[in-house]
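Pasting a structure below so you can have a look.
With one protein chain withheld, the remaining protein chains of the complex are depicted in position.
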C-alpha cells in the first residue's frame, strides 16, 4: 500500500469537484440513514480542500476534526485509525498527531484511490460516534 | 442532551446547507461565464465553514484567501473591500488584517443577510481578478 | 447596515452579558467558600468570549485552561470531563485535544442550556483542584 501511495503522489492526480461532490452526497445519504449529522471534507493528495459540507445541526467542534481527518489520510494515505494504532503511548510513532499542524488519529479519515491504486485525495468525516463516522466515510469512498 | 445541542445550533441565525449550496452554484455559473476558476466558501455568522467548493484548476493559493474573505465578512459584516479602504497606511484601522487570525481586506467577501437585515453568514470568493471575485460573490448573494 | 448586523447577532441563541456576569458572580461565591482563586470564562455557542474574570492571585497558567475549558464545552456541548473519558490512550477519540486549536479534556467546562434544552454558551473554570473547578462551574450554571 505504501508503494502504491508513493507512486500516486508522483503522478499527482487529484479528484475533481464533481467526484468530490458525489462522494459527499453518498456519505450524507448514509449519515441520514444512521440519523447523524456530520461534516464531510474531501481534500487533494496534498491535504488541501476540494469540497466541504456541514449537515445542518452538526456539532461545531466536529468541523475541525473532519478537516483534520481528511488531511491526515491525505498526508499519510492510510485510514486515520491506523495512525491511531501506532501513535498510542509506547507505540512506534507516539505523538505524531502534533506534527503537520495537528493530525487526527481515530477513525473517519480514509485515503481515496483509483482502481489502479493511485491516491487522488482523502475524505474526512466527523460528527457522529467514531464507528458512524467510519461508516459514512466508507460509503462515500464506494462512490469513487 | 445531544439532540438538544443540535437543536439549539439550528436555532442560531445561520443559513442552512441547502441555501449555502444554492449560493455556491449561482456563483459558479457566473464564474464560468467570466471564464475563471474560483474557490467559494460560505460560513456562518461566527466565521465557521458551512460549505466550500474548489472549481477544478483553481489556484491553490486562492483557497486560503477565499476562506479568509468569508471569515472577514462574517466577523465584520461588511464587504471585505470596505475593510481594505480603512486599513491602508494612514487609515483609521491600519493593520487590522493581522487580527482574528488573519483577515483579507480586498474584494470578494460579502456578508449574507436576510430581507429583514439579519446577518446569517458570509461568502468568500477567490481565484480570479478581484473584480471577477466580487462579481461572483455578488451573483451568489442574489440567490439568497 | 451596521444596526442590522448588530441586531442579527442578538438573535443568535447566545446568553447575554447580564446573565454571564451573574453566573461568574455565583461561581466566585462558591470559590471563596472553597478557599480557591479561579479564572471563570463564559463563552457563546461558537466558543467566543462573552465575559471573563480572574480572581486576584489566581495562577497565571490556569487562565488559558479556563478559556479552553469553556471553548471545549461550547464546541462539544458536554462537560469537558466527558471528552477526557473518551480521549484517553486506547479511547475512541484519543488525541482529540489537539483539534480546534487545543481543547481541555478534564473537568471544569460545562455547556450552558436553557430550560428547553437550547445551548446558549458554555462556562470554563480553572485555578483550583479539578473537583473544586467543577464545583465552581456547577454552582455557576445553577444561576442560569
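The chains carry the letters A, B and C, assigned in the order they are written, with residues numbered from 1 in each.
Everything below uses one rule, namely that a residue touches a chain if its C-beta (ideal position, glycine included) is under 8 Å from a C-beta of that chain, and two chains touch if they have at least 3 such contacts.
Remember, predicted model here, so these are calculated numbers, not experimental data.
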Write out, one label after another, the shown chains that touch the chain missing from the document. B, C
Option touching the unshown chain, where C:34, C:63 or C:143 are the choices: C:63
Positions on chain B where the hidden chain makes contact: 45-47, 72, 74-77, 89-90, 92-96, 98-101, 103
Which chain C residues would touch the chain omitted from the figure, given the whole complex? 5-7, 9-10, 16-17, 21, 37, 48-60, 63
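Keep this in mind: only the chains that are shown with their structure count from here on.
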Where's the contact count highest, between which chains? B-C
For the two copies chain C and chain A, is the contact made of the same residues on each side, with over half of the numbers shared, or of different residues? different
Between chain B and chain C, what distance separates the C-alpha centroids? Give it in angstrom. 29
Where the centres are mean C-alpha positions, what is the separation of chain A from chain B, in Å? 25
If you average the CA atoms of chain A and of chain C, how far apart do the two points sit, in angstrom? 30
For chain A, what residues touch not just one other chain but two or more? 59-60
